[in-house]
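The other protein chains are all here in position, but one chain of the complex has been omitted.
Each chain carries a letter (A, B and C) given by its place in the written order, and its residues are counted from 1.
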Amino acid sequence: MSENLNQVYSTSTPAPKTHIGVRVGAELVGTYFVCVILFIVGTLGQVLYGANTLLIAVATAAAYGIVSAILGKLSGAHYNPAVTVAALFTAKITWLDALLYVIAQLIGAIAAAATVVGILPSSTSIPDKTWLTYVVNGFDKGSASNSILAQTEISFNITMAIVVELIASIVVIAAAIRTLRVDGEPKPNHSLVMGIAYGIGAAVTFPITGAGMNPARSTGIALIAQNKGLTQYPLQQLWIFWVCPLLAAAIVSLVVILLNMLKIAQTSKAI
Amino acid sequence: MSENLNQVYSTSTPAPKTHIGVRVGAELVGTYFVCVILFIVGTLGQVLYGANTLLIAVATAAAYGIVSAILGKLSGAHYNPAVTVAALFTAKITWLDALLYVIAQLIGAIAAAATVVGILPSSTSIPDKTWLTYVVNGFDKGSASNSILAQTEISFNITMAIVVELIASIVVIAAAIRTLRVDGEPKPNHSLVMGIAYGIGAAVTFPITGAGMNPARSTGIALIAQNKGLTQYPLQQLWIFWVCPLLAAAIVSLVVILLNMLKIAQTSKAI
Amino acid sequence: MSENLNQVYSTSTPAPKTHIGVRVGAELVGTYFVCVILFIVGTLGQVLYGANTLLIAVATAAAYGIVSAILGKLSGAHYNPAVTVAALFTAKITWLDALLYVIAQLIGAIAAAATVVGILPSSTSIPDKTWLTYVVNGFDKGSASNSILAQTEISFNITMAIVVELIASIVVIAAAIRTLRVDGEPKPNHSLVMGIAYGIGAAVTFPITGAGMNPARSTGIALIAQNKGLTQYPLQQLWIFWVCPLLAAAIVSLVVILLNMLKIAQTSKAI
Partner (left out) sequence: MSENLNQVYSTSTPAPKTHIGVRVGAELVGTYFVCVILFIVGTLGQVLYGANTLLIAVATAAAYGIVSAILGKLSGAHYNPAVTVAALFTAKITWLDALLYVIAQLIGAIAAAATVVGILPSSTSIPDKTWLTYVVNGFDKGSASNSILAQTEISFNITMAIVVELIASIVVIAAAIRTLRVDGEPKPNHSLVMGIAYGIGAAVTFPITGAGMNPARSTGIALIAQNKGLTQYPLQQLWIFWVCPLLAAAIVSLVVILLNMLKIAQTSKAI
């Protein structure tokens, strides 16, 4: 049995073909590009031509998909601390590499937010606050739909935010675990499946939270938007956008480990 | 000839590689995730930002596609009683498994409806009825377009509902039979083809019926929305959304069996 | 040289694996489903929720793509007389089969138009004419944008119609020839490429002509809509929607034959 338990994890031994410096660099650059695309479309694209869930969903799908397709072979295309944690739990990456990946992802996302907020023009009629409404992750007064809901008596509360972020994150993490090989390399269908997972996740979460599903993305924009006069300080609600994706990573990893144990148990019986 | 007839069904012998408990569990979880996505996008996504056929079509495609891509290998990715019945008719699944699958699908869909209706905020200005307009399947006063049509003298009657649901269901069932192997396992193109089949089916049916094509989906939301003050009790019209998909399953299965018989007849002649 | 010329056509010898009755039946059923989807989305989808080029483009892509994916192996997935003519010119199908294909396509398209027009509800406020505005192919007073343009001093004339229909048809026919094998069977990428070709063609042509690119589709709806009170009799402008796709078939076939001749000439020289 203890041997069987070992086997559950023996799917490990990640083969670090690429130099760790290149891999961490690829995570930083990849996360930067994913986030810079999401932040530009979520500000310029949404404010001028009207909020559009479908545009956000399609752009989110394309952003993660194309960057994974281009850089994926270098680092395994995580670009998301929750994906890295799930890869760690399922033994596709080592502790040290995971730590470096997450740091690189955060730097990439913060740099992306700084780039976009840095070039946004602001004036009295369109202040920073307006541009940032749909791109910051939040709920209640921080919800992407807050201005629309202001005319009603309802708001999108923390429970709704947790439910949709958890559902969307489970889909994203499950898609990642399903399309990364045992050694952490992406399978051929990786970028397409990841793109669609993030896209449908964005369609589900956008009206409520502005579409998080990625703690690096949420942290990057929250830090840079903190003092831009938003109705709700984004850093105050940021913890939700770490807890839900990480919880999703834990749930998915547990299911995967249990399924692997079951498979081994069945095989042993067969022998 | 009797041997030939046998051969028509000899495409059977499904190889139940995965434990039946895992398979039924995968159907339950898969149907839950498909439906929870459809119900969130069909309520929050439609009401706040305006009814949008394209959003529903793309989200429906992505929902079925991504869940099939993630969980498909475990159960064959049915998530729809009509698909299970067609798989039964074409001998890709046994009677007992089919029964368990359908029960799992219904539980998954009802749980999804309960989740979404449970978190929807309601008030005097946006009552439950408003949120549920586009997500409940129906016709006439239960049609997704009923509020728009109220200003005209027309309505979308039962004939229209039957025609569009039958057409869309035939496409979905045919896509499923075409992309499931003889042993019930999905082919590599399964999730992409199924996604597109459901997506175009949603574009065709949404303005009239709110896009059914799946008795589990229709039943789940109808049960939970029954006492939410809708103009039309959804359970009263639910039978349509069982009859059309099941009729489609019968038609497609019949065509497949006839084509197989013809192929065998030709082969015999050749010999 | 005469032998070389022969070789240009020696890419012929189509292998009619499937019974001609099945193939012609598949063309009829396939064209019916493609057209019934296009006609429903082009009437119900467009009129109630506002004309939407993107919806038409995506639905056109999905309609041709999914039917090709499901039925393609049976008949080669033409569903379009211009594709059949191009297949004839490039020797992928025989004269007799081509004739039967075109007849089957026309019957399928007319049946589809009859189905959709048959179920459309009409009233004083939404007469048949309103439903049919965006789905009939035409130009000038028959243009899909005619009602919008009525408030300006311009119209979309026959030259514009010819240019866009020719461009879109060349893309569609070239995609078909490129993804059908020498024996007329579809290559693995056939349905995806065809879907995208028809989709972008619809985006290009819809605002002007209502997106033709397929004489069977144009004829089916023109016949059924002829006496429905449209500002412009559709049958009067129908010839354009035969000439452009057939001209495109001739142009593409000529280029393919010339490229094949050049390849053979090069190979001969090499020897």
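As a convention for this text, contacts are C-beta pairs under 8 Å (C-beta built on N, C-alpha and C of every residue); 3 or more make two chains touch, one makes a residue touch a chain.
Predicted, not measured: the structure shown is a model, and the values here were computed from it.
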item: Contacting the left-out chain in the complete assembly, out of A:Ala63, A:Leu100 or A:Ala249; value: A:Ala63
item: Hidden partner chain, touching residue among A:Asn52, A:Thr179, A:Thr205 or A:Ser253; value: A:Asn52
item: Contact with the hidden chain (one of C:Gln105, C:Ser145, C:Ser191 or C:Ser253); value: C:Ser145
item: Absent-chain interface as seen on subunit A, which is shown; value: 19, 22, 33, 36-37, 40-41, 44-45, 48-49, 52, 54-55, 58-59, 62-63, 65-67, 69-71, 115, 119, 121-126, 195
item: Residue ranges of subunit C at the interface with the undisplayed chain; value: 51-54, 57-58, 61, 145, 148-149, 151-157, 159-160, 163-164, 167, 170-171, 174-175, 178, 189, 193, 196-197, 199-200, 203-204, 206-208, 259, 262, 266
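Note that only the chains that are shown with their structure count from here on.
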item: Pairwise touch network: line, ring, star, complete, or other; value: line
item: Centre-to-centre distance between subunit B and subunit A (centres being mean Cα positions), rounded to whole Å; value: 29
item: Between subunit A and subunit C, centroid-to-centroid distance (C-alpha), Å; value: 41
item: Per-residue overlap in subunit B, given as positions that touch at least 2 other chains; value: 52, 54, 58
